[in-house]
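Only a single protein chain was left out; the remaining protein chains are all shown in position.
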Amino acid sequence: MSEIKKVVLAYSGGLDTSVIVRWLQDEYNAEVVTFTADLGQGEEVEPARAKAEALGVKEIYIEDLREEFVRDFVFPMFRANTIYEGEYLLGTSIARPLIAKRLVEIAQETGADAISHGATGKGNDQVRFELGAYALMPGVHVIAPWREWDLNSREKLMQYCEDHNIEVDFAKNKKKSPYSMDANLLHISYEGGILEDPWAEAEEDMWRWSVSPEQAPDEATYLELTYEKGDIVAINGEAMSPATVLEYLNKVGGANGVGRLDIVENRFVGMKSRGCYETPGGTIMLKAHRAIESITLDREAAHLKDELMPRYAKVIYNGFWWSEERKMMQQLIDYSQRNVNGEVRVKLYKGSVDVVGRRSADSLFDESIATFEDDAGSYDQKDAAGFIKLNALRMRIAASKGRDLLED
Amino acid sequence: MSEIKKVVLAYSGGLDTSVIVRWLQDEYNAEVVTFTADLGQGEEVEPARAKAEALGVKEIYIEDLREEFVRDFVFPMFRANTIYEGEYLLGTSIARPLIAKRLVEIAQETGADAISHGATGKGNDQVRFELGAYALMPGVHVIAPWREWDLNSREKLMQYCEDHNIEVDFAKNKKKSPYSMDANLLHISYEGGILEDPWAEAEEDMWRWSVSPEQAPDEATYLELTYEKGDIVAINGEAMSPATVLEYLNKVGGANGVGRLDIVENRFVGMKSRGCYETPGGTIMLKAHRAIESITLDREAAHLKDELMPRYAKVIYNGFWWSEERKMMQQLIDYSQRNVNGEVRVKLYKGSVDVVGRRSADSLFDESIATFEDDAGSYDQKDAAGFIKLNALRMRIAASKGRDLLED
Amino acid sequence: MSEIKKVVLAYSGGLDTSVIVRWLQDEYNAEVVTFTADLGQGEEVEPARAKAEALGVKEIYIEDLREEFVRDFVFPMFRANTIYEGEYLLGTSIARPLIAKRLVEIAQETGADAISHGATGKGNDQVRFELGAYALMPGVHVIAPWREWDLNSREKLMQYCEDHNIEVDFAKNKKKSPYSMDANLLHISYEGGILEDPWAEAEEDMWRWSVSPEQAPDEATYLELTYEKGDIVAINGEAMSPATVLEYLNKVGGANGVGRLDIVENRFVGMKSRGCYETPGGTIMLKAHRAIESITLDREAAHLKDELMPRYAKVIYNGFWWSEERKMMQQLIDYSQRNVNGEVRVKLYKGSVDVVGRRSADSLFDESIATFEDDAGSYDQKDAAGFIKLNALRMRIAASKGRDLLED
Partner (left out) sequence: MSEIKKVVLAYSGGLDTSVIVRWLQDEYNAEVVTFTADLGQGEEVEPARAKAEALGVKEIYIEDLREEFVRDFVFPMFRANTIYEGEYLLGTSIARPLIAKRLVEIAQETGADAISHGATGKGNDQVRFELGAYALMPGVHVIAPWREWDLNSREKLMQYCEDHNIEVDFAKNKKKSPYSMDANLLHISYEGGILEDPWAEAEEDMWRWSVSPEQAPDEATYLELTYEKGDIVAINGEAMSPATVLEYLNKVGGANGVGRLDIVENRFVGMKSRGCYETPGGTIMLKAHRAIESITLDREAAHLKDELMPRYAKVIYNGFWWSEERKMMQQLIDYSQRNVNGEVRVKLYKGSVDVVGRRSADSLFDESIATFEDDAGSYDQKDAAGFIKLNALRMRIAASKGRDLLED
């Protein structure tokens, strides 16, 4: 343990990571550099400075990464209509690679030889942090205190604080949620507590970002979203930066009860886990992106994306953002978006997001062909007979050679 | 044309297929056998008998296929969480193979050498009918009047009726919907009319099976669905047949504004098409099936299914139900469902379906491992370090050999 | 038929396409522009000029496309290790998009409104020519004489020549192969004749480009191939252009009996077909490319390519080279090749191609880790225990919950 000289820690300013600061100082005899990022989690990050200073930290990084987060991570992921196991919008997963990247960049700037984080040994986040760190700084040493120490209960943590003179905000700590939570501009998540029983319904007061559908307005809200190359660049005609888009959609979505999710998911480490999520903006973006693609993407392009998507989602979920396979798929995905331009109109109402219109100068929808009315010869219906005959040929041959395609 | 002696026609009893009866009799000089099926479209099928008789049809088949439809087609498809292009639940697609099967079976029973249908030359249904027919009766002759005749407007059809003494129910015909519709137990669909402009919002009075979310009850409805081998066998504790399950869910779902969909989809024949759908029961089933699988399916089993699903959906959408590839995938899917048993609790509210609980005697959710509390040693967090190190190894080697995984 | 004013014909100078020139002139009363390309088929193309002139053709295009063919079509395809149905190297398929492209470009240059080709109505080539043409010139008219005329026997063709004063090289025609053949720099193919019986062994004198393994030298030939970004740029240290590379490998491969193939393949139009192929250079390239990738590609990158390859191959086989889905996959593939540099040593001997060495400055092979000898701590074997434990976790949970993974 004596080899580690300096550690960059992903530091929230909360109790757990404050304990880690001291623990790293004591156990590793290492200098600690703290890194605190504003990813839109909805809490001030600046107070982390004083806390770090109180713990004797000399190099303190506090950064607003909201625009980079949405522009370089969230938006690229949404170009693929990404969804894990049919339900989960990857709100936690997509933030980890950015944090890992900054951790190792800061390690390189400050001459640190290790990074550390506060994720437990049972979850996905440890994997995502560490895969990112190893990919970008292969010789880095990773310290995951939760896998090493024996402070595996709140009581022991509190005792540690007392023994080591770590100031505890008892007021805040008392009203601590019974849930393990994570938040960033894309979502807030809840795990643990009564959620550990998958049959138990989540309590209404758990949810923080959205009103319940029952409490949402009785009048629907309509939005018009403008897309350029697969990304939203304006809402209701007003140009917005990536982070502003997501903040706006979170606000309007949450106010309409949009984006709650309650699932059991399969973690990379091999266990099933119950999680609840609020992803108001992301829920709107997924639906609307499919809609703009529906008129601007070629059919087989869309199907190819659909078939690759579960794999792309899994790669991100498992923490392989910086891997070659993710980047290869991103090339394919991004290329497909060069004509994904136009407007989508959505209706938000008491938890639902409905697409009610889509239009584009790059639309491939051809009314003159699709029409039930006279199409003035732009499509020859007789072509369909040959099309069907040859598509059927392999089955007709099989059947005519005695195979029973009904019973066999 | 003189070679065809007898034709089995998929006959709805409506104006269009009545014209086809006469047209086949005249143009092909063929005897026509009519086949009318109750697939739960919500209209009486028995009146088709008198209409067929009036047209001189001697062999009239009228059948209630609702249970077979749900048991052998809808349920198997839902085992795969099937959804086409991320949105469409394949309500029309899944009914066609059953109709095709009965058409050729009746052709074989009655000694007919041809089958006929009323689908247009621009759509998917012609393909689905005909691929099914060719697969199950490779020597069958298919007559698709819409691809052959020149009665390509309502006026010409009416004129044809007048010229050929076909009785027209003018009252019914006048209040005819401006939309092209299709219905069965799984859904009702709308195309054409103002929907041909993808930017135009569907009118409220178009929808027939569901109330609008705004008109739905202010109180949520909860349902408990019981699964056996991936299929729902009981609702709120009451055992039900497959068709009864779907009828029940349609009723409750529709009353809660559940299941409306408005999309632009890619047809097999190569064009994009706007369609609106109401699939109340199917919308509930998709969500609930994913939930029961979430606790009973192995992770990689679920992911394999997810990766194959778009392909399975496409095969069905394109009309290849009776193909070898569909049957091969069905083997894989059905096998995966042998432990998909248990209960799912869903909440329906103003258009939303939310899963609020799931449980199973076959659950793979292990609270003792997943818990944030002390797990009494059932999971060794230190294992995670080695797991991550070896998962990272290929990236660490690449980076240590000079590849820049950030910029490259 | 009178609407067509000018047609660009893919013209080989042979009997069949000469008949087509006259037939187009007569039946369509159209001016014919001929296009003859040297794709490395091994026959002079210049003689086609006199023949076209004799038929009254005024606009005659004769072009050497060998470099473009290999650089822009063959090489990109080989970056994907492309192989159709586990065996076929797509020698015919990959030439068609280039011909289609030139046909429509010439049509645009000459103001022609149609293109024509000599492919039959049963094969894949008609599809490939026409899909290419429609994609690049959507309003083009395609004339496929073999689908229209009734000259469906050699006798009728000869009679047509006599009736229309088309000069026939009887000497050449007499020694005409009993096989339908196609050739370009990548391969030569044989169909028809006794090959129509899949049990019959191909006759030795059918093969044209390679000696039989039995006749090949008793001494092996070694080659050293240099790769840059996935393409061969030098052989035995000598830099070569793409077409030169392939010519060289064809010569050496053919001399060593390399590259014969005898298969039954599935055509896009729905039937099975027996074909024999000689692809000496391609066979070497496929094997060697996998070898250079084996040390320079990341594992998951390689696996992703492998899983996409059958689909990519099918897209090309079916004629969708100019489609969005092919281009999307090409982005992914090409991106993966940026470090595929180095040398491969292959041994050719009596029909076999064996890789005997591979090296690269961009190698990811790490002897210090892979060694069976002491690795000086670069890999901690204890990591494997945790890696295995967590990979096993989902199965251990399933088994501990009573599932029998042996019998179930």
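Order of writing sets the labels: A, B and C. Residues in every chain begin at 1.
Keep in mind that, in the parts below, contacts are C-beta pairs under 8 Å (C-beta built on N, C-alpha and C of every residue); 3 or more make two chains touch, one makes a residue touch a chain.
Remember, it's a predicted structure, so these values are computed and weren't measured experimentally.
Interface note: of A:M158, A:V356, A:I369 or A:L406, the residue touching the hidden chain in the full complex is A:I369. If you put the hidden chain back, the residue from A:E130, A:D182, A:D298 or A:D354 that touches it is A:D298. Panel shows chain A; residues 298-300, 338-339, 362-364, 366, 369, 379-380, 382-387, 389-391, 393-395, 397-398, 401, 403, 408 of it touch the chain omitted from the view. Against the chain not displayed here, chain C makes contact via residues 81, 85-87, 101, 120-122, 126-127, 130-131, 134-139, 142, 144, 146-147, 152-153, 180, 191-192, 196-202, 213-214, 218, 220, 260, 262-266, 269-274, 290-291, 294-295, 299, 302-303, 306-307, 310-311, 314, 322-324, 345, 349-352, 354-359, 363-367, 369-372, 374, 379, 381-385, 387-389, 391-392, 395-400, 405-406. Counting over the whole complex, chain B has residues 266, 269-271, 297-298, 300-301, 303-304, 311, 320, 323-325, 327-329, 331-332, 335-336, 390-394, 397 touching the chain that is not drawn.
FYI, only the chains that are shown with their structure count from here on.
For the two copies, chain A and chain B, the CA superposition rotation is 180 degrees, given to the nearest 5. Per-chain CA centroids place chain A at a distance of 42 Å from chain C. The distance from the centre of chain A to the centre of chain B, each centre being the mean of the chain's C-alpha atoms, comes to 31 Å.
Among the residues of chain C, those in touch with two or more other chains are 298, 300, 390-391, 393-394, 397.
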